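Of the protein chains in this complex, all but one are displayed in their positions.
Moving on to chain A:
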Amino acid sequence: MNSSDGQGRDRRYLLVFQQVTKMISLAHNPRQVMASIVENLPELLGIDACTIRLLDPDADQFVLGAAAGVSDTYLSRRDVDSAETMDMVSAGRPVAMENVATSPHDSFREAARREGIVSVLTLPISYQGRVTGIMRLLTRRRRVFAGDEIDFAHALAEQVGIAIANAAMFRQLEHQVNYLREVQTISKMVNSTLDLDAVLQTIVELLPRSLRAHGCTIRLLTPQSNKLVLAASFGLSREYLERGEVVDEENTIRALQGEPVAIADVASDERVLYHEHMGREGIKSLLAVPIKVNNEVIGIIRVLARERRLFSPAEISFAAAVAEVGGAAIKNAGTYRQITLLFNQIEEHEQFLGNILDCIRPQLLVIDNRGHVVMANKAFLEANGQREADVLGMAYNQLCRVEEGERGCPVAEVLATGEMAVVVQSQREEDGRHWYERSATPMLGADGEVEYVIEVIRDLTAQRRLEEEQAERSKLEGVIELAGTVAHEINSPLFAALGTAQLLESDLGDDEQVEDIRTIVRNLKAISELTAKMASMTGYRGKEYVGETRIVDLG
């Protein structure tokens, strides 16, 4: 190699370097940087293909970032290269292979043969002394990579590393700002409702959109059985969602332990069990984050992407932040749901109790210890012609009317003594006098003081009237019995007296005393008429006699 050749090559390197620098300075997105490199480098370096792979530190694998000049079949081979090559490049050293047919790694050798690849130069992409990826230059014709060519390509790879890192940093910052906004938006939305289903649905729809993923699931641990149950999903088929339990998947186990898990290539990752289902669903990458409330994991969110990708720390933090916001909202919504259920139960019980009280025939009042009505049943309201709204809060003494000379209302007595009190009151109403039994019972509080007084008012009018009727009937029966007795006891001697007088009357003939006997006979007959009336009595009517004395009117 002469010096003019060397100068020419140096100039060409410089030119390539300038072009690469220019190219990567225009791109702020690592993907753009990588795409730009792999598309332009073959022509600049006179090679056939170029690939860039980035290190997934979680899986300790190099994941495809960009490629040009090779088929998807070649790119999707299981191993990138032999373990020896990978170890060397991971240690930061370029590895040149003039003829891949000599590679000790069978599957790579076969993949390269099918693709027609003959020579490969593998370069570490480093940033701040750490290998962050690899760049491979591939030729279909046998090519010997000279030392300066390797050095140049190595320098170029380092430049690519810096560019990717810068772009990633730029992008990360940009994402962080965006994610902050997204977290705010999601936070606002999930906190705007206490409906648990709405909260969950908001998260599964917004989170994948923010992360440019296509699907999302939320699984929550049931409080009773601690079982992981699918609570919401978005963008996924029923078949995929019903693929089976995920609780034994390593990514789930780790997420439930509180650790986010990002898987760039689910197809080859052992932390995933359902490779086939994921393949059919088109899922390439996965991010699982725990949902925490007060450091306790209550479930997991999984974000699923249809393109193979590395989730950046910013994306993982963002998902974790959303999960945390979601956790609080889920907890609140769950608590709200429980409170609502409890409230409904209380309301049902109250309604049930109210119905019972309304079905009770006696009137019922509950009065607080300040003398205000806090409850009145239907019977009370109907009897007093009042509405519940008017009665509640009313002072009790406005409701308890006391006629002059009667004992006061029993509630005041209970409030004063703490003992049960019963009062019978009578009052004049449209249909006559009514009697009420008002019994008041104290309801004591925890401190032993009267908290409420329960007053039961029973209308005794019908009972009283019945008692009066019975008394009247007994009196009538007594009068009739007495009349019968009198009639019987009088009639026999009267019969003897009257008959004898009549015999005497006929025996006397025209004697002057016959008139006296006739007077006796007439009066005895008058008595017999009265006893006949008494004997036929079925009822009686009183009439005034002298002063306050009354006698039975025999008509």
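One rule holds for everything that comes next: a contact is a pair of C-beta atoms (placed from the backbone, for glycine too) under 8 Å apart; a residue touches a chain by one contact, two chains touch by 3 or more; residues count from 1.
Assume contacts and distances are computed from a predicted model.
Missing chain, UniProt protein name: "Response regulator receiver domain-containing protein", from among "Response regulator receiver domain-containing protein", "Diguanylate cyclase", "Sugar ABC transporter permease" or "Putative serine palmitoyltransferase". Note that of A:Leu494, A:Val514 or A:Leu554, the residue touching the chain absent from this view is A:Leu494. Residues touching the missing chain, restricted to chain A, are 484-485, 487-500, 502-503, 524, 528, 531-532, 535 (touch as defined at the top).
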